[in-house]
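Excerpt of the complex: some chains, original placement.
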Amino acid sequence: MATYDLAIRGGTVATGQGAIRCDIGIRDGRIAALAESIPEAARVLDATGLLVIPGGVDSHCHIAQAEANGTRHEESFATASHSAFLGGTTSVVTFIPHVKGSALAPHVADAEAQASRESMMDYAFHQIIADPTEAVLAEIPGLVAKGIRSLKVFLTYEPLHLSDGEFLKVLLAARRNGCLVTVHCENFDAISWRTQALLDAGLTAPKYHAWSRPPVVEREATHRAIALAELVDQPIQVFHVSCAEAAEEIARAQARGLKVWGETCPQYLTLTAADMDRPGFEGAKWMCSPSPRDAAEQGRIWEMIQRGTLGVVSSDHCGFSYEGEAGKAMNGRDAVFRDIPNGIPGLAARMPILFSEGVAKGRIGLDEFVALTSANAARLMGLYPRKGAILPGSDADLVLWDPTRTQTLTNAMMGHAIDYTPFEGLEVTGWPVATLRRGEIVMQDGKVQAEPGSGRFLPRGLYDYI
Amino acid sequence: MATYDLAIRGGTVATGQGAIRCDIGIRDGRIAALAESIPEAARVLDATGLLVIPGGVDSHCHIAQAEANGTRHEESFATASHSAFLGGTTSVVTFIPHVKGSALAPHVADAEAQASRESMMDYAFHQIIADPTEAVLAEIPGLVAKGIRSLKVFLTYEPLHLSDGEFLKVLLAARRNGCLVTVHCENFDAISWRTQALLDAGLTAPKYHAWSRPPVVEREATHRAIALAELVDQPIQVFHVSCAEAAEEIARAQARGLKVWGETCPQYLTLTAADMDRPGFEGAKWMCSPSPRDAAEQGRIWEMIQRGTLGVVSSDHCGFSYEGEAGKAMNGRDAVFRDIPNGIPGLAARMPILFSEGVAKGRIGLDEFVALTSANAARLMGLYPRKGAILPGSDADLVLWDPTRTQTLTNAMMGHAIDYTPFEGLEVTGWPVATLRRGEIVMQDGKVQAEPGSGRFLPRGLYDYI
């Protein structure tokens, strides 16, 4: 009688604390044992010559998100899961939207329905708070009871941005309820002024998106978010840090002992504002916020990763197709930059890019790769060690990774519902050859096999890390 | 025939670049000569054993200010001038108020009328902008044409506080018109929340004023003001810095080459939050914003003066009497801290306190004293070298200062319209024995002699310093 349902043999296991040669025994979807040798198992997967790493935890993804105008993002949980598995990611934290004037409950129900019906990845939710009325805040204990323990706020975007007073209300509600608060940090008024000034001057092309939101508006909002969180003693994570001056505010906060964390994304490591500088509408493909900066800034973001200031690399996957009326061109192909939806897809590309640019190019080690792509996000989101760890008891979310395989990224490889990838043509070294979700082989050699709806919701209890 | 109207002989002249023995010849209200000896003059003032320093320039005073509720500050330009001359100050920059929904012009007219009728000091104006509508901003060129070249904005106080967008409009208008912008930096929403929380908890005594606005709310607003000024490339002065963490933001800005200046006040060098912790209503006497902090913070503010980060010491003179219904008790003697007007008088006390705590105690030299009390304010306000300098051509605003005379401060010595001084009982070393305004002896041995209305408006043209 086999002791384990599945054994992974012969691989080099990236434990996050060194890469060691050992076998992994899986039972009932969990890692049951790490051992020098797992002799008996119902099924065996040979990982010789491969790395075995924790399945990616992408803690910042916009999937099937319903917009205030009644539309829904093109990427469904099914297509997103497909993309995720291809890229080695097995869990996501995605967003429950919110609209001013509405309650949270219907948004929650809708998001739950979308995810439970279609997701193949495991998933948790951030609840966006766009309107922290008394009634809305009173819904938070109910969310927490469900296991939704992180709130997301925007300091920019019409009509999502919160005033400082509204942000304080969210911080206080989070503190009372033991939630993390994640923050999009850019100064709304400053961007609004710059945008209007650019449009008034006839500077309307996609590339002016970057002009409308320079680093200083990100630094300002980052410092403000930290200061307000400091005032009420509430942990926060600053999303998608794109520039060293914003990261430096996080470093200063950490040095004075605050629970402030920073995230960055592959776009800030590989893209620049110049990517938007193309004829006509094409620059729209690279529009996201904050804007990618320049090569020097990429270098400084790497330094901030190396210093540990930025501890999570998420995708901020948020796709809009280039062609068609549902995506980038929803306001026409001659829309001014202000009216082009922000966001780029990256679920599948995230881990290969970070491995290639980070590990293969010697900027980070394998331990850091694991920390940045799964363990730290899992810790911060209260999913650790269920996710992000290769330890007995952890979910058997694992990726067999070929560290030497080179690949030129194409949109076809991304497996998502979006008709382009901003990383088209990027050559990477290192590639996922198989993905396991709770012990099940859901991707092998670029073929995904899993049932829509087989992804599980990840409820989160009170956790120490925050 | 005498060459000079007046000669000051035998004094040690604090030039701001060293104290030298020389005589000063005055003609037509101006310094006509500095010379080893001025043999001929119509009148001679013997300064043997005394310092001769530039008349103080107090660039932050609230005088005869009309409030939105129709009241006017108790301190008139006449009483304020009396107080100023007693303390060695000869020029002030005071405020033209503004009320949401109104034009600037009537406020300007009123302030001009008040000042021109009663002032004995020379005076310039900061224009408060409480409501930067198109119409209001369109009035700024007219102000500039009159010689009013500085704008003042509040990031806190109801109903004065500006949103970031409104603040940007003021910064941009200032940039177009060549004005300085001065800023009261505290975060309105944060203070509002803290205030309400304290009141809800029944913590209503004056001392809770300090609790409602801790250093972090000042640091936040300071960084934000700097960031927005940086965005539009507009010089600003941060008013009344009370804590090192806010000053550090100014230091960081200066280190990256920005035109950002910092001011502090005697209250942040000598008072603490504990002064407000007295039975009943009495703590109201020490209520001002930002709040005084503690002794350690005073030490750090001295360090920031010594490093040059904080280059101006103004009084923020803003008096409300303790007794009577027009002052601190305007909302009753049992008003909660929120409803007690902020502001303390300091026109007369400013220079003696800074001399005593600074020069006499060895924290600063005489050059720094001159810089902090007159020269730097004059430079920053575009009044230099007419004011703040002892140079040929400068107005003969001079103070004969006895560096050894000790005095215990009492309200009677302040000569103002307010019924108390927060510095009562403070012992100081160093005292002004005579004050000259444009060559005229307007104070001698504690007696003031000048005509109301003899003070002159100080128009300011475009100036390089900003």
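Per-chain numbering from 1; labels A and B assigned in written order.
The rule is simple: a residue touches a chain if its C-beta (ideal position, glycine included) is under 8 Å from a C-beta of that chain, and two chains touch if they have at least 3 such contacts.
Quantities reported herein were computed from a predicted structural model and do not represent experimental measurements.
The copy number for the entire complex in this file, given 2 shown chains of one sequence, is 4.
Rule of thumb we're sticking to: only the chains that are shown with their structure count from here on.
Taking each chain's centre as the average of its CA atoms, subunit A and subunit B sit 51 Å apart. Residues 163-165, 167-169, 172, 187-190, 192-194, 214, 216-217, 219-220, 223-224, 227-228, 230-231 of subunit B are the ones touching subunit A in the complex.
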